[in-house]
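Here it is, the structure in full.
Up next, chain A:
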Amino acid sequence: MAIETTSIKRETLEKLFSNWLSEGKRILAPKKLGDHVDFALVGSLAEVSLDQVQTVQSPKIAVFPRVEELLAFQSTDGNVQLRERDLAVLPETVIFGLRPCDAAAFASLKAIFDWDTPDKLFSARLEKITVVGLSCSRADEYCFCTSVGGGPGAAAGSDILLTDMGREDFLLEIISEKGRQAVRSVSAGLQPDAAMDKESRLARVTPAFTVEKISSVLAALFDDASFWEKQSLRCLGCGACAYVCPTCACFDIQDEGGASGKRLRCWDSCGFGLFTLHTSGHNPRPLQSQRWRQRLMHKFSYMPERQSVLGCVGCGRCSRACPVDMNMVEHMRAVAEAKP
Partner candidate 1 sequence: MKTGFYPGCSMKGSAREYSESLLAVARELGRELPEVPDWNCCGATAAHNIDTDLALALPARILAAAEKDGMNEVLVPCAACYSRLSVTRHELLDDEALRNKISGLVEADYQGTAKVVNIIEWLASIPDLEAWVKKPFAHRVACYYGCLLVRPPGVVKFDRPEEPQSMDLLLKKMGAEPIDWAFKTECCGAGFSVSRTDLVAKLSGLILEDAVSRGAEAVIVACPMCHLNLDMRRPQIEKQVGKKINIPVIYITQALGLAMGIPARKLGLQRHKVAVKLSPRTAES
Partner candidate 2 sequence: MEDLRNKARELLAAKAVQVVVGYGRGTGASRRAVFIQSAAEAGELLFDNACRQNLAVYLMKPEVRKLGKMALVAIPATLRTILQLASENQIQDLELLALVPDASGAVTQLATFAAIEAHVVLQDNDLSAAEKGELQKYEIMGMEQRRQFWEEHFSRCLKCYACRAACPLCYCSRCTVECNQPQWIPVPAHDLGNLEWNIMRAMHLAGRCINCGDCSRACPVGIPLHLLNQKLISEVYTHFNSRSGMAAKADHAMSTFKPNDAEDFIR
């Protein structure tokens, strides 16, 4: 459908919030928690924090939570009964105020979860989210959406995109049918307003590299061990980058409980040595440099190749979260400049 551009007053947005809540939807939005801002369930627009560059964690928690139950089991006298998740009871969720980069990330996640056999739980969760994006008026030195095909006002991935125009006015772009449904209760309060200059409100994010260049170099760099060693010398091998990443989709499955219990899916990271450790003790990626390479290759080479989608949206969270300041932009530039 064509994008429908209107404007909305903050007070109408507040009304919309209470309408969503009364319709039984949860609202997940950036919220100030102590000295940082992260996604949390909110009860009103007042609770939402809109002025941060980014949240610590990504909104993937709505569709791919940190720990989720896949099924429950019960063993009685040797007979095992399984109880699958009731997908119908998964809550409808409005993710409000996420940045365009984050909105774009759902496509990457979907590409992986639905790659071969669609992941029923993931799909059901994805089905039940409505993505209300908010354009970026500020960016920081970690942001690089424009280098990976996105932008501070990009609509891809959002059902609705808001742009704060100041003075309690928001530009509201309805991008999908889901988006239209979401604002139907306040459609009377929406005013078509062509005079609003969205571009002027957007942050400037200068492209730092081109994906084409990266993709072409990466494949050839695979065997350049010294390149990767130098690049990753500082990396300590924690999972912070992967866990705050909106597109990282690796998980581990754990059964908990004895005779009765649950099968849980939880996040995992290719940065961990344990990730590829074989039972035999052999590890095909024994070095941190190989694991760092894997991370970049997966996002910028394997995913475009196999799923036709980049594994990176340029949110910069990995760099912000990194305890040793592994700055993704710098590393990508280094790739682009490498002479394999």
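Points worth noting:
Criterion: a contact is a pair of C-beta atoms (placed from the backbone, for glycine too) under 8 Å apart; a residue touches a chain by one contact, two chains touch by 3 or more; residues count from 1.
Selection rule, in plain terms: all candidates are chains of the complex that A comes from, given by their letters.
Nothing here was measured: the structure is a model prediction, and the numbers come from that model.
Between chain A and the candidates 1 or 2, a touch occurs in this complex only for 2.
Those residues of chain A that touch candidate 2 in the complex are listed here as 34-36, 38, 56-57, 66-67, 140-142, 229, 232-234, 236-240, 242-244, 252, 254, 256, 264, 266-267, 269, 272, 274, 287-289, 319, 321, 323-325, 327, 330.
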